[in-house]
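The other protein chains are all here in position, but one chain of the complex has been omitted.
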Amino acid sequence: MKTVAVRKVARAEARFVDVLAQCGVATVHEAQGRTGLLQPYVRPIFPGSRIAGSAVTALAHPGDNWMMHVVAEMIQPGDIVVVGLSAPNTDGMFGDLLATSFKARGARGLVIDAGVRDVRDLQAMGFPVWSKAISAKGTVKETLGAVNVPVVVAGQLVRPGDAIVADDDGVVVVPRGDVAEVADAARKREANEAAKRERLAAGELGLDIYKMRERLAQEGLVYVDSLDEID
Amino acid sequence: MKTVAVRKVARAEARFVDVLAQCGVATVHEAQGRTGLLQPYVRPIFPGSRIAGSAVTALAHPGDNWMMHVVAEMIQPGDIVVVGLSAPNTDGMFGDLLATSFKARGARGLVIDAGVRDVRDLQAMGFPVWSKAISAKGTVKETLGAVNVPVVVAGQLVRPGDAIVADDDGVVVVPRGDVAEVADAARKREANEAAKRERLAAGELGLDIYKMRERLAQEGLVYVDSLDEID
Amino acid sequence: MKTVAVRKVARAEARFVDVLAQCGVATVHEAQGRTGLLQPYVRPIFPGSRIAGSAVTALAHPGDNWMMHVVAEMIQPGDIVVVGLSAPNTDGMFGDLLATSFKARGARGLVIDAGVRDVRDLQAMGFPVWSKAISAKGTVKETLGAVNVPVVVAGQLVRPGDAIVADDDGVVVVPRGDVAEVADAARKREANEAAKRERLAAGELGLDIYKMRERLAQEGLVYVDSLDEID
Amino acid sequence: MKTVAVRKVARAEARFVDVLAQCGVATVHEAQGRTGLLQPYVRPIFPGSRIAGSAVTALAHPGDNWMMHVVAEMIQPGDIVVVGLSAPNTDGMFGDLLATSFKARGARGLVIDAGVRDVRDLQAMGFPVWSKAISAKGTVKETLGAVNVPVVVAGQLVRPGDAIVADDDGVVVVPRGDVAEVADAARKREANEAAKRERLAAGELGLDIYKMRERLAQEGLVYVDSLDEID
Amino acid sequence: MKTVAVRKVARAEARFVDVLAQCGVATVHEAQGRTGLLQPYVRPIFPGSRIAGSAVTALAHPGDNWMMHVVAEMIQPGDIVVVGLSAPNTDGMFGDLLATSFKARGARGLVIDAGVRDVRDLQAMGFPVWSKAISAKGTVKETLGAVNVPVVVAGQLVRPGDAIVADDDGVVVVPRGDVAEVADAARKREANEAAKRERLAAGELGLDIYKMRERLAQEGLVYVDSLDEID
Partner (left out) sequence: MKTVAVRKVARAEARFVDVLAQCGVATVHEAQGRTGLLQPYVRPIFPGSRIAGSAVTALAHPGDNWMMHVVAEMIQPGDIVVVGLSAPNTDGMFGDLLATSFKARGARGLVIDAGVRDVRDLQAMGFPVWSKAISAKGTVKETLGAVNVPVVVAGQLVRPGDAIVADDDGVVVVPRGDVAEVADAARKREANEAAKRERLAAGELGLDIYKMRERLAQEGLVYVDSLDEID
C-alpha cells in the first residue's frame, strides 16, 4: 500500500517559483508567516547556491537509496528532488553518478534528510545539495519506499509539487497553492526592506525606524548609566 | 529589575586590543593561562576573518531579537556585539538589516549564542559573525531582556567592555583589566614561537627542543621495535 | 604496559597507496566492501584536499597532546598521522607548530578524533587535517599514551602501516595487507563508473542501466498516476 | 490564515485504539509496515506507561505555550494532546497546572516536540508525557500558532484524529483511516509472536524457525572455525 | 593569578534557602523572572531528589579532578558543590570516595558540568548529583584550576555563596543577594497556583481563568469547525 510511485505531479507555477528564488529563503520564510522552514541541521554541501523549484519526493529507508533511481524517472526540468527518511540516518545516499542522472533530467538540486558523497564532484558539476551529513558510506538497494508521496524532511511536510527554496540560509517549503500569494508578499517585503536598509546604512536606528521606544518603556525597560544605579 | 539597558561602558584600551587581533585566538587563549575560550560550537559563518574589539552585550530570549535593536544604539566604533540567550536556541536572530545598522554604528562583528541568517549578504558586506547556527527562522520582538549587563555566551562570562578576539579558531574573551598584561604575554609568546617554528621547520624535534625525553622516560614510556617485544 | 612507543612500522606499498589517492574515499570504501569508513563527524578543516598514506598512530588522553611529540619522531615521508583518544574530547591538540614539525618530517596530513587550532595557518601551509572539532583550547603534556599501537579513531580500528585515504567525503582505512587488492578493485570500479556516467549524462535511467524494473515489480512497487487510485 | 483553531475532529474508533494500546508501539509500528514512528529523541519522562488515544494537535512557537491553553478546550475523554514546534526548542512548555487541566478534560497524555517541567508532580498524578527534553525554562504567551491542524512532531506528520500509541519504546502515529486494519494486523502479529517466543525460549534458533540458513549461504556467509582459515 | 583557592564565602541565609527547596526549581525560576536556569543537559543521576544550598565552587580542566579535593576542605554543612569546566568534557570526575568525603563535610549534593561515576553507590548513600554525563572514565590530578571563584556551569554564572536549587526539573541559581526576595515571590506564586490548580482540576479552562479569549481574538485567532472553511 505504501510502496507506490506516483507519476503525475501538479507543479508550482514557474513564474512564481522564479520570484521565490530571487527573494531567498529568509524572505520567503517571513513572507509566509514564519512557517515552512526545514530544521537548520540541513545545510548546503558547498556555499553560494540559491535555487527554487517544484518538489518531486522520495521516502527512503536508512542505508538504502533504491528509491532515488525510481524518482529519477519522475524528474522534469526545474524540479528539486526532496528525500525523506523513515529513521535517522547519515549514510551517503547520493553521489556523482546519481547527480549526473538527475542533472540530465533537468533537476535543479537535491534536499535530503541523510548524507551524500562525492561532494567535490558535485561542486565541480554545479549540482547543489542540502543534506544532513557528508558521508562516503555506501548504501544498498533492497527495501521499497515510495515516490511522489508527502514526506517529512527535517521537520517539515513536503508534498509533491510544493515549491522549495534553498540557499545558504537553509531550505523552506511553500505549499503549491500558496506560491502566488507568497511570491507577492516576498516581493513586497523586499521592496520594504530596501528602503529600511538605506536608512540603517545612514546610521538611523531601528529603535526609531520601527518606533520601538515607547513600547520598550511600557514593557518596563529602564535605561541607566551604570548597574550601580539599580543594585 | 533585570530589564535594564546600561548606557556607559568602559572599553578595553584600543592599542592592546589591536595587539590581541594580531596574535589571534589560540595565542591569546594560551597567553592568559588557557582561560576565556568560548565553547567550540560557536563558529564563524564564513572563513577568513580575524577581529578584536570591546564587547557591548545583550541578553535575549529564544526566538526574540528585540534587544538587538536596543544594543545597536550603544555601539561605538571598534565594538563587537556579544549576545547571550536565556535558553538554548538556534533561531535566526540577526540578518542583513541589523548588520547594516551595526556596521553603520561602527561594530566590527557579532558573537551570538543562537542562529543568524542572510549569511551570503553578511559575507558580501564583510560583516563577520560567530554563531551557534545558521537558520532563517524569524523572531519576534515581545519580551524584554537586557543590554550591557554581564552575559554568559557559550560557556564564558562576558562583561561589557571586555576584549573579544575572534577568528577561524573560535572566540576568546579577555577581562578588560587584563588586556595590557595579556597583550604583552601574547606578543612574547609569538616571538618565542617564531624561533621554535624555524627549528621545527628544519626538522628538529619537539622532543629535543622542549627537552621531553627525560621526563617521558621517568614517567615510564618504553621504546620498542615491535609490540611483540612486550606481549 | 600500554605506555609504549613502537619504532618499526611496516608501511603500505607506495604504488598502491597512490592509486587509492587517485580514486578517493567513496570509491575505495565501495571497493573494499563498504567497510573501513570513519564516522562522518570527522571532517576536513578546509576543503579541497585528497591524500593517501601509511598510518603512524598515537593514543592520547583528553586535553593532553604529549604523544603528538613522540609520534613526530616516527614520521617518514608519505605518512599520515592518526590520533585516537581515550575518551571524547574536542580540545585543540594540534596547531601550526606541530604542523611545521610534521610537515618537515614528511607527513602528508593528520586525522584526529579531537580538535585542532590555527586552522588559517594550516591552510596557508597546505597541511590538511581531518578532525572532530576546531578549538583553540590548549592542552597539557602530563599523561602518557602510546605511539604506533592499534587505535580506534571515529569508530574504526587503525593499525600502524594501514593505508589511510582522506578527502572531502571523509576518511577510510584500508588494512595494509589489502591495499593491492583494494587498489585494483577501486581502479576497476572507476573504469566501470566512467561508462555509466556517460550513459546517465545522456539521459538514460539507472532503472534501465542497472535493470531494476523487474525486481522493483517483484518486490511490489506499484506505479499509479495519483494517490487517489489507491486510497 | 494559519492562526486557526479547528473545533471538530473526527476521532479514531475507540475499540481499535484499545487494541493498539494492548499491542504497544513496536508491534503497531511493524504491523503498519514500519512507518509512523516518531524519532527516538522523544522519550517518556517516567517509565512504565502505555497509552493510546486520538490526537488533538497544537502548533506552537519556541518559548511560547499559548496554544496549549487553546487546545485544552478541544480535549475529549480518550484524547492525547500532540504538540509540534515551528523551530527546535527545549523550553518547559507544560507543567503540573496544564496537566491538571488536561487530565480534568479527559486527556490520556501528552506528546510534545519540546521540553516539559514539574516531572515529579506529573508522575505523582499519573499523567504520562513523551517529550524532547525536561526543562524548567518558563514560556510566554505572545504568539499565535494553531490548534487541530496537521503538525509535524519528531519527524512524523500527525493529523487531528489520528491514533497515537506511546510506551517506553517511543511513540507511533496511525492514520485514522488505517486503525481497523492496523489493529487487526497487530493482533495477528502478537499471536504469531507468542508461538515463536515459546520455541525460542526452549532454545530453538531463529536460524531454524525462520529458515534462514539457506539464504545466508546463498548470500555468501561462510562458517569457519577460526579467522586463520581465511586470512 | 587564576590558580587560587578562596577560603571565606558568605553563604545565602539558610531560612530562605529552605523555602527555595520547598518550592522547587520550576517555581523558583519563574519567581525570579525566568532567569538563572542551567541548561537542561545537566540532569540528576537518579530521580526523586530536591535540594537547595549555598554554592561552593570549583573550576576544573577536562579529565582532571584535582580541584575537587581542594574544594572538599571548603565545604560547610548545607553547601552544594558546583563545578565548572574550562572546556567541554564528559569524564567521570566524581565517584563514591569523593562523595563520602563531601557528605562527611556536610555537602547536600553536587552540580557538575562533566561526568560522574559510581552512580549506584551514590544513590545507595543518598548523595544527589546533577551532571552532564555518566562515565567511568578516570581522571588525573595534574593541572591547577581554582576554588570558590565565579564559575560558568551549563550556561549560568554561579558565584560562591549563591543559592542553588536542584530537583528532577533541573538546576537554578539564585544570586545570594536575591534569596529573600525570590523566596518570598516563590511562596506567593505557590499559593496562587494552588487556587488555580483547584479550578483547573474542576474542569475550568485556563482560557477563562487567565481571561485569554479577548486577546486571542485581537491577535487574530479564528475558530472554525473545519479547515475546509478557510482553504
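As written, the chains take the letters A, B, C, D and E, and residue 1 is the first residue of each chain.
Quick note on the criterion: contacts are C-beta pairs under 8 Å (C-beta built on N, C-alpha and C of every residue); 3 or more make two chains touch, one makes a residue touch a chain.
From a predicted model like this one, the values you see are computed outputs, not experimental measurements.
Considering the intact complex, the chain excluded from display touches A, C, D, E. Where chain A meets the missing chain, the touching residues are 61-64, 86-91, 135, 137, 140, 142-143. For chain D, the residues touching the chain absent from view are 24-26, 29-30, 34, 37, 40, 43, 47-48, 50, 167-170, 172, 193, 196-197, 200-203, 205-207, 210, 212, 216, 219-227, 230. For chain E, the residues touching the absent chain in the complete assembly are 1, 3-8, 46, 66, 69-70, 72-73, 90, 92, 95-98, 100-101, 103-105, 115, 117-120, 133-138, 141, 144, 149.
The criterion applied here is as follows: only the chains that are shown with their structure count from here on.
Listed by label, the chains touching chain A and chain B alike are C, D.
Within the contact network of the assembly, the step distance from chain C to chain E comes to 1. One rotation lays the C-alpha atoms of chain A on chain C, and its angle is 120 degrees to the nearest 5.
Per-chain CA centroids place chain A at a distance of 38 Å from chain E.
Shown for chain A are the residues in touch with two or more other chains, namely 1, 34, 37, 40. By the definition given earlier, chain contacts exist for A-B, A-C, A-D, B-C, B-D, B-E, C-E, D-E.
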